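Have a look at the structure below before the remarks.
Note that this complex is displayed minus one protein chain, with the remaining chains in position.
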Amino acid sequence: MILVLKPQIAPEDHRRLVETIRAAGCEAREVDGKARRVIAILGDPEKLREVPLDVFPGVAQVVRVTKPYALAGREFRVDPTVVRVGETRIGGPGRFAIIAGPCAVEEYETLLEIARSVKAAGADLLRGGAYKPRTSPYAFRGLGLEGLRMLREASRAVGIPTVSEVMDPRHVEACVSNVDMLQIGTRNMSNFDLLIEVGKSGHPVLLKRGRDATVEEWLLAAEYVLAQGNENVVLCERGIRGFDAATRNLLDLSAIPVVKARSHLPIIVDPSHATGFAAYVPSMAKAACAAGADGVMVEVHACPMEAKSDAAQALAPEDFADLAADLRLLHQVCRTPASRSR
Amino acid sequence: MILVLKPQIAPEDHRRLVETIRAAGCEAREVDGKARRVIAILGDPEKLREVPLDVFPGVAQVVRVTKPYALAGREFRVDPTVVRVGETRIGGPGRFAIIAGPCAVEEYETLLEIARSVKAAGADLLRGGAYKPRTSPYAFRGLGLEGLRMLREASRAVGIPTVSEVMDPRHVEACVSNVDMLQIGTRNMSNFDLLIEVGKSGHPVLLKRGRDATVEEWLLAAEYVLAQGNENVVLCERGIRGFDAATRNLLDLSAIPVVKARSHLPIIVDPSHATGFAAYVPSMAKAACAAGADGVMVEVHACPMEAKSDAAQALAPEDFADLAADLRLLHQVCRTPASRSR
Amino acid sequence: MILVLKPQIAPEDHRRLVETIRAAGCEAREVDGKARRVIAILGDPEKLREVPLDVFPGVAQVVRVTKPYALAGREFRVDPTVVRVGETRIGGPGRFAIIAGPCAVEEYETLLEIARSVKAAGADLLRGGAYKPRTSPYAFRGLGLEGLRMLREASRAVGIPTVSEVMDPRHVEACVSNVDMLQIGTRNMSNFDLLIEVGKSGHPVLLKRGRDATVEEWLLAAEYVLAQGNENVVLCERGIRGFDAATRNLLDLSAIPVVKARSHLPIIVDPSHATGFAAYVPSMAKAACAAGADGVMVEVHACPMEAKSDAAQALAPEDFADLAADLRLLHQVCRTPASRSR
Partner (left out) sequence: MILVLKPQIAPEDHRRLVETIRAAGCEAREVDGKARRVIAILGDPEKLREVPLDVFPGVAQVVRVTKPYALAGREFRVDPTVVRVGETRIGGPGRFAIIAGPCAVEEYETLLEIARSVKAAGADLLRGGAYKPRTSPYAFRGLGLEGLRMLREASRAVGIPTVSEVMDPRHVEACVSNVDMLQIGTRNMSNFDLLIEVGKSGHPVLLKRGRDATVEEWLLAAEYVLAQGNENVVLCERGIRGFDAATRNLLDLSAIPVVKARSHLPIIVDPSHATGFAAYVPSMAKAACAAGADGVMVEVHACPMEAKSDAAQALAPEDFADLAADLRLLHQVCRTPASRSR
C-alpha cells in the first residue's frame, strides 16, 4: 500500500501516521520525490484494515497496490531512479551508460590495457569477473580476492569505476571494499540470502535477470534489495532461456518497455551474454538503445580468441570503439524524436 | 551444393554441366548475381558423389552447403534480395518498409479512412485481414472474398499496395487476384501444401515465423516457396512462445542479425502481434530498425477500442504518424554510422 | 452457455426453447447423456442477455461457461466420450488403445509385415503416413494416394483399422475413403480450414497437440471439429517445444490429468515423436498409462535403421511386443488401485 501525503502535512500528523502504521505491525518507508511525498507500507495490508487511512489527517491519497512489489513500482516513485556509481550515473534522461570489460579478470597487464582502451572509447564503467559462476566444476572459476584487487588497482590507474559479480554472501564485504558496484548474476537472481546481504551493504547493485524469470519475479528480486533500504538498484536484461540454439540465450528486449511501464528503476542490456556471438552484439546493443534502455554492458577483450571464458562473444577494442560511437549518436537521436520536433 | 561458375564459362560446358546434374536425378537452379554466376543443386547430394564437379570445365568452386537450405542461404546469393510489391521495394540498403493497417478488414469506409491516414503518414503498404485465423471457432473470422475486394478497392482509391493473409490453398487464386502480397501467418508457417501453392503463384510472400520455429526451420519454410521458383519472399518476425505473460508473445529481435548472417532474404518485424500492447509497439519498432530490420508491420485502427479483433495492440492514426516519422529518421542515422564517418 | 434440461421437459417447451435460441442468432447443440439432457448454445452469449433462460419452462439450470470452448468441456458432457474406429474403441473405462506402425508407408511388403506383427502383439490400430510433413522441401514427403491405398489393402489383409495424417483440405476425401481415422499433425493443429473440413467429414479424428499450444488452445482446436457436428475426436499429446536437446520434444504428461479435468474427450500419448529415441519410448508409454491416458501411439519398423524418416525413434517388432504386454498388465493394475481394494 502506498500513501501519498499532502504537501502541507503537519509534522505532528506525519509522526502519528508513521506510529500508527508501526503499531499495526507494518513498516513505513518514505520517499521525498520532486513532486510528491510518499510512504510505502511494507508487510501484510490486512493488519491495517481497521485503520481509516483514507481520512487520516495529511493523507492525500491511498494507493492500494495490486502488484506484489511496492518499493520497485511506479506507484511508489514517479521519477526515474538515478544510481550513482563513482562519478557515473545510470538512469534518468541523461547519459547512456556504457559498461565494458573482460568476462573474467585474468592478468593485471591485460586488464589494465583493456581498461585504458574502453575508457578511451568512452566507457563509463569497467566490468570484470573475479568470482566466476561456471557450469562445470572443472572450469576456470576466477582469481577471487586477487582479481578484486586487480580491479581496484586498474580502476585507480585509469580513473574508471568498476562492477564485479558476487556469488556468496560471505564475499560481499570484500567486494564492497574493492569494487564500486556489485553484480548479481543470472544464476543468483533468486538467491535471496545474497540479495539481502547486498541490500544491507548499501552499495550499488547490478541485478541481472534470471534465465527463467518473468519481469515480475525480477522486480520482486529487486524488492528484496530495496526492502533493506538500498535504493541503488540497476536491472540488467541478459537473455532468457529459449529453444533456438542460434543464440546462446534469448534476448528479451520487450522487457525494456515493460520495466519502464512498471518500475522507476534503470534497466540496461547485456547483448554479449544474451547472444553469445560478437557478430550479433552491435545490432543488439543499438536495438537496446533505440528501445529505451539506460545503458549496455559489453564484453571486450584485448585478444578475444585467447580469453579463458566466453571467448566467442567478446568484442575486440577497436570494434567496441566503433560501437560506443554509434551508441552515443543513436542515443542523442532517440532522445529528440522526429515526432516531437515537427 | 552450390557451384560457382567461372565468368567465362563456355555455353557448351554450361549446358553439359546442367545435363549431368539432371541425369544424376538432381535439379539445377541458376542465379546470375552482380558479381558471380551460381548454380544451386537441389536434391540428394549423394547422387552426385561420382561426378567430379570440382574439375568440371567452367566450374570455379564447389560449395558444399552444410545447412539444409540452399536457395535461402547466403552461399547461393551474396547480394540482399529486394522484393517488389507494386511500386514498393522491401530489402536492400534503400528505404525502410513500413506496412500498416487494421488487423481485420471490417467496413469499407473505416478501411478507406485508415488507408488514407497511413498513406499520408508515409506507409508503403496497407495490411488488412480478410481471412482471420482465430483460436476460437466462435470468434469473428473475417469477411473472406468480400474483404479481399474491399482491400483492392481501397488500394486503388488511395494508391497503396496491399498485403493480406491466406490460410487455405484453395484461396490462393482469389488472394492473388485482389492483393499485392500474400501473407503466411504464424500458424501456417509449416503448412507445407499452402507454402507450395503460394510458391507456385509467383506472387510476393510475407512469411511470418512460426511461434515455435527456430530460425533454421523458418528458412526451410522459405525454401519451400523458393523451391517453386518464387524468389519474392520477405520474412517477418512476430514473436515466439515465451513463459512471461507480460507480453503476448516473446519478440526475438536477435533473429534479425541471425537471419542477415545466414540468408539474403529481407526480414521485417511485427511489434503489434509480438507485444500485444500498443504502448510497447513504438519502442520495439525502433529497436527493430536499429537492429537492422528491413521494415516493420504495425497495426493501426481508426478507433482502436472498437476493433473486432486484437483491439489492445492497435495504434491510433496519430500515434502511428509519430512513429513513422521517428522510424524514417532513425533509419537514416543507422545507415550512416558514426564509426564510419569518423 | 450450457442449459441443463429438466428430465420431464415438455416437447412443446423444448421446441420453443430451441427456436428462441436460434431467433437470437445463436446455435443450439443438443446431447442426451445417460444422466442428463443438455443444450450447448454456440455463438455470442451477449445476444441472449434479454432472454430469461433461467426461468424458461423445462430448463433446470443455466451453466455460464467461462471457458472459451463449450462442446469440448465437461460442463457439456459428463460421461467420457468413446470414439469408435472400425471395431476398436478409444476412451472410457474399458480397453487401453494401442496404435502402432511405421512413421511413413514405404513399401507394401514391409507395411504388411509390420501390420501383421503389431496386430499379433495386440495393437488395436495401424498407423502409417502417406502424406508426410517434412521440415525440408527436399526430404521424402510420402507416397500420397498410393500410400493410402497400401494402408487400405494392408488393413483388409490383416484385419486392423488404420489412421493416417491429412495435411491439405483437398485430400480429406481421399483419406476418408481409404483410412479409418484421420490424423491432424502437430503442425496443423491451428490449420483451421483443415479442421473444419475433417469436422464436416464426420470421420474419427486424431488431433495432435501443437508444439506451441496450451491445453486450452488444443481444446479450442478440438472445438473447431466438434462444432461441425463431428464428435469423434481423440486428443494426442506428442511433446511440446522445450529448451533441452536431450529429447526431441518435451513430453507434457501433466496434460493428461489437465485434459481429464476439463474435457470428456479421450487422450492418448505418442512417446515416439515426443522423445525421438526408441530407448526412451517404453518408460514414457508406461508413464502415460499410469497417468490415466486412454492409449498410446508408438512407431514400429521392421528394420528401424532402414526407415526413411525418424529411424532413431522406431521400436523393433519384438520390443514393441514386450511393451504392449507390459502396458496391458499395467492398465489392469491401474484400473483397480490398491487404495480402493483395501
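When the chains are written out, they are named A, B and C in that same order, and each has its own residue count from 1.
As a convention for this text, contacts are C-beta pairs under 8 Å (C-beta built on N, C-alpha and C of every residue); 3 or more make two chains touch, one makes a residue touch a chain.
On a predicted model such as this, the values are computed, not experimentally measured, just so you know.
Participant: Of the chains you can see, which ones touch the chain that is left out?
Facilitator: Across all of the complex, the chain we cannot see touches A, B, C.
Participant: Sort through C:90, C:105, C:284 or C:314 and give me the one touching the missing partner chain.
Facilitator: C:284
Participant: Looking beyond the chains shown, say which of C:62, C:82 or C:334 touches the absent one.
Facilitator: Candidates C:62, C:82 or C:334; residue touching the omitted chain: C:334.
Participant: Could you tell which one of C:183, C:232 or C:275 touches the chain left off the display?
Facilitator: C:275
Participant: Counting contacts across the full complex, list the positions on chain B that touch the omitted chain.
Facilitator: So the residues of chain B touching the missing chain come out as 241-243, 245.
Participant: Applying the definition given at the start, please give the residues of chain C touching the unseen chain.
Facilitator: Touching the chain left out of view, chain C contributes residues 212, 214-216, 240, 242-247, 250-258, 261, 274-275, 279-280, 283-284, 286-292, 321-323, 325-326, 328-330, 333-334, 337-340, 342.
Participant: If you put the missing chain back, which residues of chain A would it touch?
Facilitator: Residues in contact with the chain left out: 42-44, 68-69, 133-138, 141, 167-170, 187-188, 190-193, 210-212, 217, 220, 223-224, 227, 240-241.
Just so we're on the same page, only the chains that are shown with their structure count from here on.
Participant: Find the most central chain, measuring centrality by the gap between its CA centroid and the centroid of all protein CA atoms shown.
Facilitator: Smallest offset from the overall C-alpha mean is found for B.
Participant: Would you kindly state whether over half or under half of the residue numbers at the chain B/chain C interface are used by both copies, giving same or different?
Facilitator: same
Participant: Could you work out how far the Cα centre of chain A sits from that of chain C, in whole Å?
Facilitator: Whole-Å distance between the two chain centres: 49.
Participant: Which residues does chain A have that touch at least 2 chains other than itself?
Facilitator: Touching at least two other chains: 242-243, 245.
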